[in-house]
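Part of the complex only, each chain left as placed.
Each chain gets a letter, A and B, in the order it is written, and its residues are counted from 1.
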Amino acid sequence: MSLNTFGHLFRVTTWGESHGPALGATVDGVPPGVAIDEAQIQQWLDKRKPGQNKFTTQRREPDAVKILSGVFEGRTTGTSVQLMIENTDQRSKDYGDIAQKFRPGHADITYFQKYGLRDYRGGGRSSARETAARVAAGGLARAALAHLAPGIEVQGYMVQMGPKAIDRSRFDRAQIDQNPFWTPDAVAAEDWAAYLDQLRKDGNSVGAVIEVVARGVPAGLGAPVYGKLDTDIAAAMMSINAVKAVEIGDGFASATLTGVENADEIAMGPDGPVYSSNHAGGILGGISTGQEIVCRFAVKPTSSILTPRKTITVAGEETEIVTKGRHDPCVGIRAVPVGEAMMACVILDHLLLHRGQVGDAGGVIG
Amino acid sequence: MSLNTFGHLFRVTTWGESHGPALGATVDGVPPGVAIDEAQIQQWLDKRKPGQNKFTTQRREPDAVKILSGVFEGRTTGTSVQLMIENTDQRSKDYGDIAQKFRPGHADITYFQKYGLRDYRGGGRSSARETAARVAAGGLARAALAHLAPGIEVQGYMVQMGPKAIDRSRFDRAQIDQNPFWTPDAVAAEDWAAYLDQLRKDGNSVGAVIEVVARGVPAGLGAPVYGKLDTDIAAAMMSINAVKAVEIGDGFASATLTGVENADEIAMGPDGPVYSSNHAGGILGGISTGQEIVCRFAVKPTSSILTPRKTITVAGEETEIVTKGRHDPCVGIRAVPVGEAMMACVILDHLLLHRGQVGDAGGVIG
């Protein structure tokens, strides 16, 4: 991964700022012959789209994607695909306050220190608006996966908001699309709604934990030792705005286990190995086992809040800042489709890498 | 990052297996003029070397590094550096059991499923022995950092073994080199010694959490949005054997915070911005703030244990496995210098990247 590109063979380069004319993803290494149209990609963008309820920013963006290249007569041609989303709701308001002050906990200050200048309009390139491009690329990745390896399913959902985690005994996959938090726990959804509403009114924000799983991934994907599947998932998730932690399978909890407890014992089923448990989160030695791939990541609270915080100006004067604008009280909500997109891209990338280096040389047990 | 290489400009490619004749690191993009010799690198390898006490594997390897290229008259020439470590204590014992059976929780099965064959001697390429090459490369990275940006310091230490975390109130940096666990908490060190000794006698193993910090890193390093400093740290740590989780700054705990709590407020000091706290772990928007960079990662327990576990053979027959060999009861111990090495490499890489793309264009506050 380098600068604005991620992926080895399926390479996604994103571009664009929060308040520029447009943003998008230039996607290279796309397999040819994949059936795709704008509507297919749009469904995933709609999931991430701002302004859908009171728990996300009130900026109104249709986030309509246009395919500008790489697709002919409804199929990918194998050449680079350009996915563009035009910005339409960039308010021409006064950014004076943010232009001179740095928001604590925000990339304002580091972009300035790094580049000597920054596009302060809505956060410029550091804005989470960049993730729209990822979701578009993820939609293309999903279509390619459906073409090459039908049966792979990627799904994300929220498992914690602030200190409030879901109750795993209430986990109901059918609930995920039924609430604004993409959570499988309907009781938590209600609790969070009240909690977040209050935080929003208080001019505050809160963090969250998202879980993303991939089902149906065949055994054998991942390229040790620096292109491991978990390495690339970790990088992909950590590259999302506001993410501060990533774990695979039992993650940090695996540090508390003994070797006896942590062993996912193996039996032989009709279609190959069957595991007694999935502490590993579907990855051993950086290679998929065929089990469900399980990843979680933590999103910190938005730094753009209405409560005043101490900060300094570009000139070095001490002051306070209040961020008015239109901001998400819990950016974790919209991080769900972003995490899904990253997972879809990583899995497709490794499917192509594996096909390239290994082909059908893999071993069959039994 | 791809396959066996990591880094953008400072590129480290490792090679070698646990029981092959040698292993090493081919290091490209090394700045010229760096004073280096084998002794400098050796000190870090000695820190990771097996067989130093009863808490690590009893394999006896001197892990003596040889510099085969890229250095002339005590200085790097700017060409690729080859760092080779010969294996000397590969026992020619019978690997029959492991050759046919897969250790639960180990990469045995996925390497076979991926590649159609595997080097079962000591785990082959999937062995943590590969990390010796990383430590060697890290030693070179430290020398280059000392040359280009004196004052940067990278240090790792263990903060948790199994369920037993250190007490931060006892944190004493001077203790770190005084115990076999590289822990800053002398009381924990004693407690862990007894705990791990019992686990070892029981034929069991345990996980751990390691913290790595980098001090003195200037503001401005990191290349958004896919070469973010935290993205690359996450990938670097997750690529280490047995690592299942990575976090930066407050990490998963940041999910529990509100925006008001999480804000690292900024004041103006004599040398630039001063932060009231470091929830961010020294990275905002993927770019270093100039604060201490703080990373933690979790290592799962070794899967090679003396307690029998259920598994299958290559032929698909169900059986049990007991791993005799010589194994670490807590691989987290030797992961400390490995984590340090990865951090040093990532920071050097970003120093070079920044110098290349940005040079001295960065902004000065005040």
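Criterion: contacts are C-beta pairs under 8 Å (C-beta built on N, C-alpha and C of every residue); 3 or more make two chains touch, one makes a residue touch a chain.
What you see is a predicted model, and the numbers here were worked out from it, not measured in a lab.
Because every chain is the same sequence, the assembly can be counted simply: 2 are drawn, and the full complex in the file has 4 copies.
Here, only the chains that are shown with their structure count from here on.
Note on chain placement: the centre of chain A and the centre of chain B lie 26 Å apart, centres being C-alpha means. By the touch criterion given at the top, residues 1-6, 8, 14, 102, 104-107, 109-117, 125-126, 130, 160, 162-163, 199, 204-209, 219-228, 230-235, 237-239, 241, 244-268, 273, 276, 279-281, 283-290, 298-305, 307, 309-312, 314-318, 332, 354, 357-358, 361-366 of chain B touch chain A in their complex.
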